[in-house]
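Could you have a look at this structure, given as structure tokens, before my questions?
Apart from one protein chain that is not included, each protein chain of the complex appears where it belongs.
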Amino acid sequence: MDIDLVQNILYASVRNGTPLLLVALGEMVCEKSGVLNLGQEGMMLIGAVIGFMVAVSTGSLGLGILAAICAGALSAALFGFLTLTLLTNQVATGLALTIFGTGLSAFMGTGYIGKTLVGLQPVNIPYLMDIPVIGKAVFAQDLLVYLSVVIFLLIIWLFSRSRYGLVIRAVGENPEAAHAVGLPVLKTRYLAVLFGGGMAGLAGAYLSIAYTPLWSEGMTSGKGWIALALVVFASWKAERIILGAYLFGFASILHLIMQGSGYDLSPNILSMLPYVATIAVLIIMSRKQTMTRWLAPKSLGESYRPQS
Amino acid sequence: MLRLEARRHDSTLMALVSPLIATALTLVAGSILFSLLGHSPGRALYTFFIAPLSDLYGWTELGVKVAPLMLCAAGLNMCYQAKVWNIGAEGQLVIGALAGGYVGLMFPDTQTHWMLVPVLGFGILGGMAWAGLAAWLKTRFNTNEILTTIMMNYIALYGLLYAVHGPLKDPNGYNFPESAQFSEFVTLPVLFPDYRINISILFGLFALAASWIVLNRTLPGFQMRVLGQDQSAAAFAGFNQNRIVWSVMLVSGGLAGLAGICEVAGSIGQLVPQISPGYGYTAIIVVFLGRMSPIGIFFASILLGITYLGGEMVQMNFNLPKSITGLFQGMLLFFLLASDILIHYRILPANRASRVHS
Partner (left out) sequence: MSIRSGEIHAILGENGAGKSTLMKIIYGVIKPDTGQIIWQNKELAIKGPAHARQLGIGMVFQHFSLFESLTVAENIALSLPEENFPSLSELSKKIIAISQQYGMELDPDRHIYSLSVGEQQRVEIVRCLLQNISLLILDEPTSVLTPVEVDNLFKILRLLASQGCSILFISHKLSEVQALCDNATILRAGKITGTCEPKNTTTENIARMMVADDSAISHSYPRAQGKAIVLQVERLNYQASAAFAIPLTDISFEVRAGEIFGIAGVAGNGQAELLKLLTGEFIDHSDAIIYKGKRLGCLPPSERRRQGIATVPEERLGRSAVPGMTLAENNLLTGYTKGLSNRGWLNWQTIRRHTDEILQSCKVKSSGSQAQARSLSGGNLQKFIIGREISQQPDLLICSHPTWGVDIGAANLIRDELIALRDAGKAILVISEDIDELYQMCDRLCAICHGHLSPVGNTDDISINLLGQWMTGEFNAIEAVTELADSHA
């Protein structure tokens, strides 16, 4: 294998892994606060369609991305209102959000199928991008890829250094106790849910504005779900999420590489790979079951109703 | 401001009323949506919900849509009673169609209607196998069934694409990604000549009735419900959790597989890239809307069946996208979840003292 190929594979893996990284980081923060939002897929789709529509009609990619973040957060707010204020079941509500998001995005995007857009262009960092092997993967990406890494670093800081990180963890572990020592349980959870929604919207916009630039129904093809598995796989640790996201990015371009190298395997079979890999990852994690249960936020998925 | 107060008893009245409230709210939201799009809400809602049922053809078409919903929902209901979150009915349906369809295509020359038995049988077995895989992953490795079944939905879909693009493609089909047409001997008998509705609706009704008996009149059904409500009580009572997970998954997989093979051996007549417009996912809404009771599911599947027909109607008459169906279904589920709060809580003004319980 020549160096060029390796370089391109790394580049494409990072690009492909970035939407996963964004969603998974958002969901991780959300889950740390004790809320399980299975609506990632739906929020991504809503973000993708809104981002694309705004970008096409205004001609501004930035506005599109901003709109996508807002749309994601708005749909997360709906989820938050149902699960946190009205105390509905988080699993069912998350599923509802995905079903709703799939329907809404398909409905809104009908007129935009087939439209094109000049997508986000790479920002090449001179000299550094010429570093052999990794240069292109690290220093010749578009702005959103860089942004995702910045967010990743911020989250690392959040949970290792800041009081907010402690509060989120405390609320996620034991909301009753958190309330008793005077921490704002609902506010923390709402903010975490909104953050998760914004990140999912951003990830959607990455797909429709930077990665493919176009809109097609169900274009996230399960990435929201894979991200959910990724959070479990990373045992709620940001540094493992980034690794896992790029690994999955690699798995989902594998069929392109195989075709490129002349293996004659049906593309439909190869397309199964990321999903099979997700199941495999879940099996591997279950072997360390006691540990996973340990690391999972204790109150994950449970409604909390403050006494008053 | 309003506040919530927990009820001591779940309200049975609200459990019945909340699906109606949800439906009403969906209609309100729907009319707002239609007016925003510049259509008269009254006429649009009429076209969506009433017009499809204005003639016999409409009713029989409803039966075509309702049958797979009933089959999938009857099985999913058992899973959800036991809190086994099987989201994989869509994939199980596809694999059922694929397995049964394969058998049907392998023996094109068989001249007997008995051929339907192995075709349907393999459809059921295919769905069971696909669900069984998820059950195995859950009981053996304790993997989260939501994620595995979703992943298996995608895998099943690509499997179907592979089959119709590859081994099962009709050699005389002008290279379309479709299988050959099934012979009349592996096609389900229709109920009325000239209409598409076939005996699969009877399978659906039978499955619902059977599931009612199992859940309400047998010990295994009781065990499913206990496991769903309280895992630790189920362990205390000595119910075998793994066995319950296996049974509900196999039953729901089998029913979804049956729905799949009935689609291809019934109204479709061949294997195509898209077998189901999301019946497996819609069935989830059906179960929730139907209050997880077989009788409720019967009515809920009719309502959700109408949303499919209504989507097609507004597409024809108003030039709106068919995907409005998904939008309505999603809204319905949201409103239902929100209305369900009335079952467990009562809503009081914030300043009113709570009702004293004795």
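For clarity, chains are labelled A and B in written order, and residue numbers in each chain start from 1.
Rule of thumb we're sticking to: contacts are C-beta pairs under 8 Å (C-beta built on N, C-alpha and C of every residue); 3 or more make two chains touch, one makes a residue touch a chain.
What you are looking at is a predicted structure, and each value in this text was computed from that prediction instead of being measured.
Chemist: Considering the entire complex, write down the shown chains that touch the omitted one.
Modeler: Within the full complex, the chain left out of view touches A, B.
Chemist: Among A:179, A:240 or A:305, which one touches the chain that has been omitted from the display?
Modeler: Checking the options A:179, A:240 or A:305, the one contacting the hidden chain is A:179.
Chemist: Any idea which of B:57, B:107, B:136 or B:222 touches the chain not displayed?
Modeler: Within the whole complex, the residue contacting the unshown chain is B:222.
Chemist: What chain B residues would touch the chain not displayed?
Modeler: 8-10, 216-220, 222, 225-226, 229-230, 232-233, 235-240, 353
Chemist: Please give every residue of chain A in contact with the chain that is not shown.
Modeler: So the residues of chain A touching the missing chain come out as 163, 166-167, 169-170, 173-174, 176-183, 290, 293-294, 298, 307-308.
Heads up, the rule we're going with is that only the chains that are shown with their structure count from here on.
Chemist: If you average the CA atoms of chain A and of chain B, how far apart do the two points sit, in angstrom?
Modeler: Going by mean C-alpha positions, chain A sits 28 Å from chain B.
Chemist: Within their complex, state which residues of chain A touch chain B.
Modeler: 38, 78, 82, 86-89, 91-93, 95-97, 99-104, 106-107, 110, 217, 221-222, 225-226, 228-229, 232, 266, 268-269, 271-272, 275-276, 278-279, 282-283, 285-287, 289, 305, 308
Chemist: Under the stated contact criterion, what part of chain B meets chain A in this complex?
Modeler: 3-4, 6, 85, 87, 137, 141-144, 146-148, 150-152, 154-155, 158-159, 161-162, 165-166, 281, 284-285, 288, 321, 323-331, 333-334, 337-338, 340-341, 344-345
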